[in-house]
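Pasting a structure below so you can have a look.
One chain of protein is taken out of this complex; the other chains stay put.
Order of writing sets the chain letters: A, B and C. Residues in each chain are counted from 1.
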Amino acid sequence: MTEHIIDPSVVEAENAKRIADLKVDYDTLGERLDRRGISIDAIKDKVAGFSVAVPSWGVGTGGTRFARFPGKGEPRDIFDKIEDCAVIAQLTQATKTVSLHIPWDKADPNRLKQAASRFNLGFDAMNSNTFADAKGQLQSYKFGSLSAADKATRDQAIEHNLECIEIGKTIGSKALTVWIGDGSNFPGQVNFTRQFEHYLDSMKGIYAALPDDWRLYTEHKMYEPAFYSTVVQDWGTNYLIAKELGDKAYCLVDLGHHAPNVNIEMIVARLAQFGKLGGFHFNDSKYGDDDLDAGSIDPYRLFLVFNELVDAESRDKDFHPAHMLDQSHNVTDPIESLMLSAADVQRAYAQALLVDRNALKAAQEANDALAATQALRLAYRTDVEPILAMSRHEQGGAIDLLATYRAAGYRAKVAEIRPEVAAGSSGIV
Amino acid sequence: MTEHIIDPSVVEAENAKRIADLKVDYDTLGERLDRRGISIDAIKDKVAGFSVAVPSWGVGTGGTRFARFPGKGEPRDIFDKIEDCAVIAQLTQATKTVSLHIPWDKADPNRLKQAASRFNLGFDAMNSNTFADAKGQLQSYKFGSLSAADKATRDQAIEHNLECIEIGKTIGSKALTVWIGDGSNFPGQVNFTRQFEHYLDSMKGIYAALPDDWRLYTEHKMYEPAFYSTVVQDWGTNYLIAKELGDKAYCLVDLGHHAPNVNIEMIVARLAQFGKLGGFHFNDSKYGDDDLDAGSIDPYRLFLVFNELVDAESRDKDFHPAHMLDQSHNVTDPIESLMLSAADVQRAYAQALLVDRNALKAAQEANDALAATQALRLAYRTDVEPILAMSRHEQGGAIDLLATYRAAGYRAKVAEIRPEVAAGSSGIV
Amino acid sequence: MTEHIIDPSVVEAENAKRIADLKVDYDTLGERLDRRGISIDAIKDKVAGFSVAVPSWGVGTGGTRFARFPGKGEPRDIFDKIEDCAVIAQLTQATKTVSLHIPWDKADPNRLKQAASRFNLGFDAMNSNTFADAKGQLQSYKFGSLSAADKATRDQAIEHNLECIEIGKTIGSKALTVWIGDGSNFPGQVNFTRQFEHYLDSMKGIYAALPDDWRLYTEHKMYEPAFYSTVVQDWGTNYLIAKELGDKAYCLVDLGHHAPNVNIEMIVARLAQFGKLGGFHFNDSKYGDDDLDAGSIDPYRLFLVFNELVDAESRDKDFHPAHMLDQSHNVTDPIESLMLSAADVQRAYAQALLVDRNALKAAQEANDALAATQALRLAYRTDVEPILAMSRHEQGGAIDLLATYRAAGYRAKVAEIRPEVAAGSSGIV
Partner (left out) sequence: MTEHIIDPSVVEAENAKRIADLKVDYDTLGERLDRRGISIDAIKDKVAGFSVAVPSWGVGTGGTRFARFPGKGEPRDIFDKIEDCAVIAQLTQATKTVSLHIPWDKADPNRLKQAASRFNLGFDAMNSNTFADAKGQLQSYKFGSLSAADKATRDQAIEHNLECIEIGKTIGSKALTVWIGDGSNFPGQVNFTRQFEHYLDSMKGIYAALPDDWRLYTEHKMYEPAFYSTVVQDWGTNYLIAKELGDKAYCLVDLGHHAPNVNIEMIVARLAQFGKLGGFHFNDSKYGDDDLDAGSIDPYRLFLVFNELVDAESRDKDFHPAHMLDQSHNVTDPIESLMLSAADVQRAYAQALLVDRNALKAAQEANDALAATQALRLAYRTDVEPILAMSRHEQGGAIDLLATYRAAGYRAKVAEIRPEVAAGSSGIV
């Protein structure tokens, strides 16, 4: 039986205050959708089946190179993190898995499994880390890891990824995500071609060790931490990688990892079309890899991404990209941000499901640009909150996520147990 | 025998004023390069062998959607344009070919051939145009051409490309360049996937008609004239196209067609590594596809591109990408801009040849980022003008391009023959 | 009495099909807003009082430097344009004024006035044009206008603006908008400081002729048609201008005229705070000055701009910025785009009115970033279409803009009268 961290009676009490209004709103929305030929219950069922993974590191407070300002009651270790993730899962009913990061979350795999199963949580993709040096590590990643000029360094980085796979096997993960910071800060610092050859060689070593029912996700990013060039800089390179490696290799799209103005939904469409869209790291951004809450800056873009996903789904029943949040919460309670972000990802999905695809296609074929874009706008404008809330309510989650979480007083409770972390400059400007 | 439009005696007189100083400068530079183990004559010979094509449309004055302000003595037709190109070739000795644009340059192919051979000019890649409607055309490209939803429109666009190949065969071209403006202005206006399927199908039709000794160049561009999405938006899509089409298909890189901040030299390296770098449209830009003179805004970037080309050359003797200028001259005499741009492209090549590749590689292998980047900077800082000028002089070109052209009074002469074009608003804001 | 171009019976018939559903939707939305302490009728009244000007040039089909693809039934002159604007005003009830562009719309001012008053339309700001050469003009603006190096050119440009003021006086305009393309395409082409001195001097000449009850709007733009520098490149320079000129001078913000990633709503706030926000040119963009339909690319950004306007309004009752659409309709029927854009601007205003400003302020003061941003999201998520539609209906406009306009068959009718314009290349690449 699933343990609940938040006392269900708190959830019920909060829901009780809102259920009458919600029913009215759900019904009136249902009528409006009915006029458009859409069954609200069918949408709700699809939403209920949607899940996005929570990254273990997301429940801690993030920071920048200038400073990190810790919050209260920060998780001390992966077991605290799993509890925080369980809170999110309980209230949202939309985050059924946790994604681990090695070495940050390194622990006895069986203990990890046990901790998660208490809350009926599964494990999503394993994340390796060769962008920072771990204590006691022989070779430094200062000048690169999987693509480093130095062979011993590359071998160590490969070895680390193999270890991640091993841990993942025990805890039931089915995927490895590889993001590296390798690149260069100066023109000439690296030879682009040789560096990429090294990268591909290293990745082949990792791919070879991948179990048959696993997927390998590689993630592109334009810049940061490298500031002149990055070895996996965009989806073009990412595609080449997935193609070189084989059928289990897929590209991961992080919404904040692109050049300014880039049409991300189109990249999503291309990767889907060529069978290499692995999944997403959801977040939002205004400038660079800002890692802000999904949908908080440009919610229409998030909807347009989901519009592509629903479109791809309609062409290919086996299309199942992975969904994960990947955000940095510098000024909010991470649990609050993750709950609302999970809901906003669901929201975009629900809105995309409302698009009248026949009308859309007809407008496209007729070169009726205005009618086509209005088909999207009509779906996007629809306030689907009653659908999300009803779905949560029916599964035991919270109608009002923020109010319920705050009413439960979770943060204050863990702040009593978990010691305060000293604020301070990161010293790395 | 090659005809000269500029009286050689003018060139000689101008060169006579400068040759003594040039010899001093060439010799002292030779000594400095000698200290670095470089033979100045060897560099000069490579420079002399370098050519960049001039686009026929480049010799006319360009404009924007807001206005076009014609210059004096603008070419009336392709035959005037060829004469302007001949002037550029004569003075720079660096532009041995002209690249035609159909239908703008449509004329009797044999007459075209004759006109060019008078000046010993060859023809570079043929450029098709399906981004504007030609007079009398049945289907409009308002909503796309090779990727249009409408089959008749796609067929017409294919047909036009086949015609370009036919003309090219007669005049001795060996390549077709396809750039289209197809895309969309609104989310939903097109289905990304279906549009790209149409594009690929159309291109397969064109590719099938390509002679065995030809190359097909496709060109990506982020945006403009389409402002929400473009079907060939970046090198990732461009690579997919070249891969789908076959061994004669290559990617063309226009330096102004990328998202802000993108590392273009790295794209060049990737395409070269995967055997799909077809060539370049050289120009410079600060904001978008500004089509400014090559090297006028960021000359170091141009050098870094050539650094990749020289690096690729050193790995593969059969590496011969096509070079073409593609600029819009709105406020200068187009001939002046094209001459100096050709020289600036040569300059970047000469500087890239000066890079000590052994020292560079050693620094890279040793993770000595500073020494590596200084190896590039040392080469780039070298003022290679004496090499370019001596190369021009030895081939009958002008030591000082601008002074010689102006001394010859070419523009004033053609302005007497070619009628003034009315200035005015383009009416398309 | 106001003349109607669309037969009111068509509007009534279309509205009759939708009024029952609209009433239900309006009422259920009213109930939901009531729970939040908001009176839906009060919002509707504010919406009804909101108007955005239509630019005369917006009713023609736009284009790019690559091509212009005309639509059917394009207006032949300003009188046709006024009729198109009247259609927009009739159906949307949200566009009570037209903004003229001289010389494009030059005609007998009294005839202009008469033409507009037939439809109860007023005239918004006059727009001068010194970015293109008009026929017969003595000096060319190729190298600048109000900031040109050449005095005669500057004087001519001043004179043109004075003429715009004169025309405006007759037809009842109360503002002059000055946007110029002056800048440079090459480093060194102009001396930034001297050029700006010339600009300020010229503007002082224009300002001196401004009637006391007029406003002077200057508009900044980062680039295009100038591609290296633009004399009024950003709001910083724009502010300096307004400050130098005097109390009747204000800054105009065009949403598409900024650098990538710039926070435009913050610029709006700064200009409002320092008393220099004159108004807006609404449109949307993904890359540059794309001039797409307002709200079509990033509707949340449009909302955030209006959030600032409502905030400024709440501090200063005399805050009345000017609203104008400024779009280029390349692939849609311009009337359709302008109608829906006017509605989308109203929508953003209505949503901004829904923000609970007390809750927002409380969250801000408490550093509760999540609650603060949710206060905005809650307002933005609200589907206010019933409010807009009811407001239109009550004033004689169309509940469903697109369906009603299409049912009326206006475009087909004018296409019979107005001759087709030849499609074709603009010839300016």
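Everything that follows uses one rule, which is that contacts are C-beta pairs under 8 Å (C-beta built on N, C-alpha and C of every residue); 3 or more make two chains touch, one makes a residue touch a chain.
The shown structure was predicted, so the numbers you read here are calculated from the model rather than taken from an experiment.
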### Message
Tell me which of A:143, A:306 or A:410 is the one touching the absent chain.
### Response
A:143
#### Entry: Full-complex contact with the absent chain, from A:18, A:68, A:243 or A:357
A:68
### Query
Quick one: which of A:297, A:379 or A:398 touches the chain that's been left out?
A:297
#### Entry: Absent-chain contact - pick from C:308, C:344, C:385 or C:400
C:308
### Message
If the hidden chain were put back, which residues of chain A would touch it?
### Response
57, 62-69, 104, 129, 131-135, 137, 140-143, 181, 184-187, 189, 222-225, 227-228, 260, 285-288, 290-293, 296-297, 328, 330-332, 422-429
### Query
Mind pulling the chain B residues that touch the left-out chain?
21, 24-25, 28, 31-32, 35, 260-261, 263, 286-287, 296-301, 331-333, 336-337, 340, 367, 369-371, 373-374, 377, 380-383, 385, 402
## Note on the structure
The missing chain sits against chain C at residues 142-143, 149-150, 184-194, 196-197, 222-223, 228-229, 233-237, 239-240, 258-263, 265-267, 269-270, 272-274, 300, 304, 307-308, 311-312, 315, 360-361, 363-367, 369-370, 372-373, 375-376
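Note that only the chains that are shown with their structure count from here on.
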### Query
Farthest chain from chain A, comparing Cα centres?
B
### Summary
Rounded to the nearest Å, the gap separating the Cα centres of chain B and chain C is 39
### Query
How big is the gap, in whole Å, between where the Cα atoms of chain A centre and where those of chain B centre?
42
### Task
Scan chain A for residues touching two or more other chains and write them down.
260-261, 263, 300, 367, 369-370, 373
